[in-house]
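The structure under discussion appears below in the form of structure tokens.
Omission of a single protein chain aside, the complex is shown with its protein chains in their original locations.
So that you can tell them apart, the chains are marked A, B, C, D and E in the order they are listed, and the count of residues begins at 1 in each.
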Amino acid sequence: MSVAGPVVCFGEVLVRLAAPDNELLLQSPTLKVSFGGAEANVGVSLARFGHAARMLSVLPDNGLGHAAVDELRRYGVDTSGIAFTPGRMGLYFLTPGAAQRSSQVLYDRADSAFSRGACAIDWDAGLAGAGWLHVSGVTAAIGPETAKAAVEAVKAARRLGLTVSMDCNYRATLWQAWGGDAPAILGEMLSQADLVFGDHRDIALVLGASFESGQGADGLRRWAADMAFKAWPNLARLACTDRVQHTVNHHELAGFLFSRDGAWRTGSRTMDPIIDRIGGGDAFAAGVIHGLLTGMAEADLLEFAVAAAVLKHATPGDLNLATVADVEAVRSSHSLDVRR
Amino acid sequence: MSVAGPVVCFGEVLVRLAAPDNELLLQSPTLKVSFGGAEANVGVSLARFGHAARMLSVLPDNGLGHAAVDELRRYGVDTSGIAFTPGRMGLYFLTPGAAQRSSQVLYDRADSAFSRGACAIDWDAGLAGAGWLHVSGVTAAIGPETAKAAVEAVKAARRLGLTVSMDCNYRATLWQAWGGDAPAILGEMLSQADLVFGDHRDIALVLGASFESGQGADGLRRWAADMAFKAWPNLARLACTDRVQHTVNHHELAGFLFSRDGAWRTGSRTMDPIIDRIGGGDAFAAGVIHGLLTGMAEADLLEFAVAAAVLKHATPGDLNLATVADVEAVRSSHSLDVRR
Amino acid sequence: MSVAGPVVCFGEVLVRLAAPDNELLLQSPTLKVSFGGAEANVGVSLARFGHAARMLSVLPDNGLGHAAVDELRRYGVDTSGIAFTPGRMGLYFLTPGAAQRSSQVLYDRADSAFSRGACAIDWDAGLAGAGWLHVSGVTAAIGPETAKAAVEAVKAARRLGLTVSMDCNYRATLWQAWGGDAPAILGEMLSQADLVFGDHRDIALVLGASFESGQGADGLRRWAADMAFKAWPNLARLACTDRVQHTVNHHELAGFLFSRDGAWRTGSRTMDPIIDRIGGGDAFAAGVIHGLLTGMAEADLLEFAVAAAVLKHATPGDLNLATVADVEAVRSSHSLDVRR
Amino acid sequence: MSVAGPVVCFGEVLVRLAAPDNELLLQSPTLKVSFGGAEANVGVSLARFGHAARMLSVLPDNGLGHAAVDELRRYGVDTSGIAFTPGRMGLYFLTPGAAQRSSQVLYDRADSAFSRGACAIDWDAGLAGAGWLHVSGVTAAIGPETAKAAVEAVKAARRLGLTVSMDCNYRATLWQAWGGDAPAILGEMLSQADLVFGDHRDIALVLGASFESGQGADGLRRWAADMAFKAWPNLARLACTDRVQHTVNHHELAGFLFSRDGAWRTGSRTMDPIIDRIGGGDAFAAGVIHGLLTGMAEADLLEFAVAAAVLKHATPGDLNLATVADVEAVRSSHSLDVRR
Amino acid sequence: MSVAGPVVCFGEVLVRLAAPDNELLLQSPTLKVSFGGAEANVGVSLARFGHAARMLSVLPDNGLGHAAVDELRRYGVDTSGIAFTPGRMGLYFLTPGAAQRSSQVLYDRADSAFSRGACAIDWDAGLAGAGWLHVSGVTAAIGPETAKAAVEAVKAARRLGLTVSMDCNYRATLWQAWGGDAPAILGEMLSQADLVFGDHRDIALVLGASFESGQGADGLRRWAADMAFKAWPNLARLACTDRVQHTVNHHELAGFLFSRDGAWRTGSRTMDPIIDRIGGGDAFAAGVIHGLLTGMAEADLLEFAVAAAVLKHATPGDLNLATVADVEAVRSSHSLDVRR
Partner (left out) sequence: MSVAGPVVCFGEVLVRLAAPDNELLLQSPTLKVSFGGAEANVGVSLARFGHAARMLSVLPDNGLGHAAVDELRRYGVDTSGIAFTPGRMGLYFLTPGAAQRSSQVLYDRADSAFSRGACAIDWDAGLAGAGWLHVSGVTAAIGPETAKAAVEAVKAARRLGLTVSMDCNYRATLWQAWGGDAPAILGEMLSQADLVFGDHRDIALVLGASFESGQGADGLRRWAADMAFKAWPNLARLACTDRVQHTVNHHELAGFLFSRDGAWRTGSRTMDPIIDRIGGGDAFAAGVIHGLLTGMAEADLLEFAVAAAVLKHATPGDLNLATVADVEAVRSSHSLDVRR
């Protein structure tokens, strides 16, 4: 999986507006603002890991869109692939949860500059010189135009010889809002991918299959990998996590990786307290991609990816700002005491 | 102009997201949140003045919409006329200016629950028992559906025997966004009004007339009143202000009131520094309406309305939270020193 | 227990001034302000659950008193029963604890407008049209005037045919400050109640009885219920909780409900981390009242009440702002993951 | 006026709770906390000018009282003369004004530990070793006990040979709250003073005299000095200011000083914008006392005192934290540009 | 003055730690953090104006140094010319002034990574491909090593055919701290410059000349230009401003530009209130450079540069984040009212 050019991340960049200090939404009159989006999260993390990462997206030509580009550039992402058009910024409002109170995301991304403009992207230009394309199922979930764009993107990438990775990121409410045929569209995307992030729920949904519950995390994910490798000949690897949630603030996370001839899993890592749960999956994905790009052994890269996700959960915001050294420190964790 | 029932304010309630501490938009990662909208601003001010005020609107059935209702109720507005529907909240992003840097409003209200749902309002129910309807031209400017609703609203109010007041609030960018025929639609609304807030620019626009510049604030507003009374037989009064802007933070404000047989103006009041310029016109409108509802003499009520507007400029947020006593204190201003 | 009119909550509304960010009181020069008071907390929670709730209280006619009314109105409580008088606002300063450091409440409510004015309330007017009266023992604890008012309130309510609920809320330091005869006064109130919130410590104190320790939470509360039903013929139900405190931030909570012919308890729910412990008992009380008002089965309503209390502990401030749907989500908790 | 020992400041220390960011009281749920009180303000300013300053006061033995002592000690005031007793802290809520909106102080100091305990002060012990006593008329205004204490304080000081300074600080609402005979009590205090801070309004009130308006700031203050020197044989100097208020944020200030054989005044200094108006008079008083303690010539010390007051108006909080060097910089003001 | 490659800005990037909300330094326990430095300020402004700008500097290889690079990159500056070395970050503490209280800068930049490492820069590599070099006299003022580096930088740039601009930025305290020969070193730098930012005080200092005061801003700056053109044959243009300071918050600013055969000046622009005075000169410099890079006529570019400086004074932080459109809006200022 040798890769010559930058990793291109195609997807929507969102402004996140979050209630502060464990409050309910607008309980007090302040919102904390940051930026995110599944693919941008992966792009930033890869840039922090030292890779060339390019964002391919569409943003509104206003103060919000430009601030989003500034933020991506701040963390070293190449923003030359972002087009500015008239329109509105995709937003989401976040009420972080606590204890038994779940976090809530209120999407306000309908009719955004991205969802209107993604179809107009020139894929040959946007992917020029790149070695890898990363996409997410959430792009297809937004609406018919972005679904079309997402399918075109992965097809163009494969045609151009890029490695393609895809995170399923199934969002039921988004698909239901426009009645999109998630299995068909996600399946078309997945058939182009070399690397897929998804578990038994994703695979079952796309393939219309059903799994036996009660067989444990290992069995379920093994089943998913078997089904996926059978269904999609291009697929080389499938990665996913198992998340056990004791409370909103206390989870355990284990990582799984499957190739056509191997399987790896990590032990469970405790995350308590979780500072910010959003973007944990994207941090894991970036960790796996980093491992593949740098030729790490599978067991190794999986440990790295889980440690990256653990670190993300300990950091505010969607973005995993950790460097490789930061992740290695968590992975080894000789000491948890103050470093001076 | 005796009025039996509550004042109904029909229009959109917006969430305002403002950059803090004189910063540019998203210069730092925080936004201050408040609520506004031309008609809600008038409703809150009237409630604080002790009048029964009822909001007639549509809001999304989510955390933002419910927070908006909570905020109106906090200040004593009757929110029983607000319908919750699926959809998104109308937003606007504000970058308050300073010195020579103008304030900037970035509207993000397209396709809001209000703009989709305003047409479905049952006017007879919504206006039941009311004595007064207040509307704004900004509602008509949002799009064809809200324009239709705005025209229906004033017609229903007149049919039901309510006093009708309207603030022209011409917003060129909103009208241009959908190519609405502002003169025709605003004219249809204005023809139903007993009280209009507007100056020579508004009247000229609607009537397709042109005024001679260079004749000073008094002449221009006299001309506007003459034109308006000629055009619209229902019209009993026209009120407006003259604003001289030395810097973004330092304005002077004078008030004008015209009836068919009289004219009044106040002296100029200095506002320096301006704490928050948004909602100044709405505070003036509420002051005039308050004066009429309580039977104040014209010269008196105009002084009151200008003092209310001055006080609003010294208060953060869109809403004029001043009581009648607060306004009277500014109006008389024996002393500006600390009150203990 | 069918109830026709609104639930009236009689008691003092307090301003709470809390140290921010786990700091000691005035460690840094900022206080976070909110509103509370045992009965107001119940009133707000009931209003958020969709019930008509009316506050019966006295507040100072100044900026603090009016802000308190605004806040209650914000959450839907009918504030028409609140009188404004000269005087001062009841305050309390809160230093939230952490780990092994207990939270501390510094009351500054002596000589408040409420404590001076509660005696002057016209109970027939204040309770007019109501179906339920909720009071708390804390009102009686403030001083002789409020004790007298509290006794009068429950007597008037019973005379007028209202359902009466009372939370014992024994506060030793308040009673000791003026040497009030807590057992006699609380006993007089309790004898009028249909529903009492209190455990073995409360009942033992009021009845001058003593219980055998070492018999566990179930036995102690069973004993309390037996004693209470024997002592007070009007009493139909007694509810309470068992709270096990591992650290300041980590508690377990179980609920108990007794009728003259039945007993119910819930399993223990873990609360970790606790965001704000204040108002947990009031949230439980509101949950029980909601269950009774809506005719839920006992086991059901007890689960609901505990879930409501659990949710309150995960929310900043005294007030439980949760809706019925929010509580149901915690109660069922299929998933603790982000809701999108 | 040679002075051997420390300057003792007798009076109440208050917690100030101020609305932030030009907001109305509790418009948002945060208060900024600081400490003040006329005499404490003078004490802190003198300590920052390098003098030994001792506070003589009574504070509640709780977190607020101890935080107040900590804050005075932080700025170098000797707090050994402060007694801790049970009781409550004196508070005041401040809504800073802007433009035409006046600042508002809401006192909440009735029945404080100070007002209850001031009478029990042992004056001989409290003034032991001191060279100067500074008091304010506001102490006498709080209630009969503090009025008695204030009179005793100045009598003891004169008996012990201390220099006595007094700031009239007439607060009508406080006097009216308990019906105190302000002229008699203030007059008794003033008769013991060597140095008085007061203008024609104060002198007229105390002496039951009336002045002719329309004679300008100079004439009015000359009249006041003449009356005062005639009435009170102990009086050596009278100092005051003339404040012209263009807006809440833009004042001009000039200083006046009278001895039995001389008169001095400064030019007017512009204060725009005023950051915090509270404590301006106390800063002036401390400046005059500093000048007398260090033997500055009258013209000089008056310029210093006005510059100190100007600097206070440019500093948040009640306390003038300026050093002598800071004041001298404002007084000379060769340049207003950034100092690097 | 046609320029092919990017503008290189050579100098130190500093972390600025500023007291918030008009407070004195550490009056409350918070500092607002931003980034600056004379040359970085010019670089960011040029990048925001759409030019290729490259920073040439040395930063410590720690969290502060990397955050500084992130911030420059955020605004579009090419940071590939920044070397990371062990060492400390240059800091400055800012206490923003108000009214008559001057702002104060406390430098803490001694022994920084930049001051240790500037000498090791490879000028040929650092300036490779560039069209312009901008430097400031403040770099030479830091110490002997940076002085040597600054002289080498301008010599290398001239040797390589770059256009050289230099802002004198005389800082007496820095020069005095190490006893540097400012006239000699600045003179050596100035002799290499095509464009100089400096006024009569700078020119007199460097050339050991003296000017007649009392001849007004025009005469003094004309004299400075004459002296400069005579002394330095490479010099093509000299630009400077005249700043009249009414208070710390209220200045007037006019711009001057001289070439060997022409002179231009703008009218005075009022800046009131000034939000942040730091970086005003750098914004002016960037405006002039922008004008020259884009071939604007002299009168035009001077108006642009002054408008840029005016806008900077209305923006928090050292950096002028304005776009060309923002500056043009200030320059034309048809209206100061809210833009919607």
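Going forward, contacts are C-beta pairs under 8 Å (C-beta built on N, C-alpha and C of every residue); 3 or more make two chains touch, one makes a residue touch a chain.
These numbers were taken from a predicted model, which means no experiment stands behind them.
Considering the complete complex, the chain that is not shown touches A, B, C, D, E. Only one residue in the set C:42, C:235 or C:278 touches the chain that does not appear here, and it is C:278. If you put the hidden chain back, the residue from C:84, C:107, C:178 or C:264 that touches it is C:107. Only one of the listed residues, C:4, C:99, C:184 or C:297, touches the absent chain: C:99.
Residue C:249 is the one among C:45, C:115, C:249 or C:266 that touches the chain not shown. The chain not displayed touches subunit A at residues 269-275, 307, 310-311, 313-317, 321, 326, 329-330, 333, 335-340. Think of the hidden chain as still there; on subunit C it touches residues 21-24, 27, 97-105, 107, 171, 173-174, 243, 245, 247-250, 273, 277-278.
The missing chain lies against subunit D, touching residues 70-71, 73-76.
In the analysis below, only the chains that are shown with their structure count from here on.
Averaging Cα coordinates per chain places subunit A and subunit B 45 Å apart.
Across the assembly, subunit C contributes 29 as residues in contact with two or more other chains.
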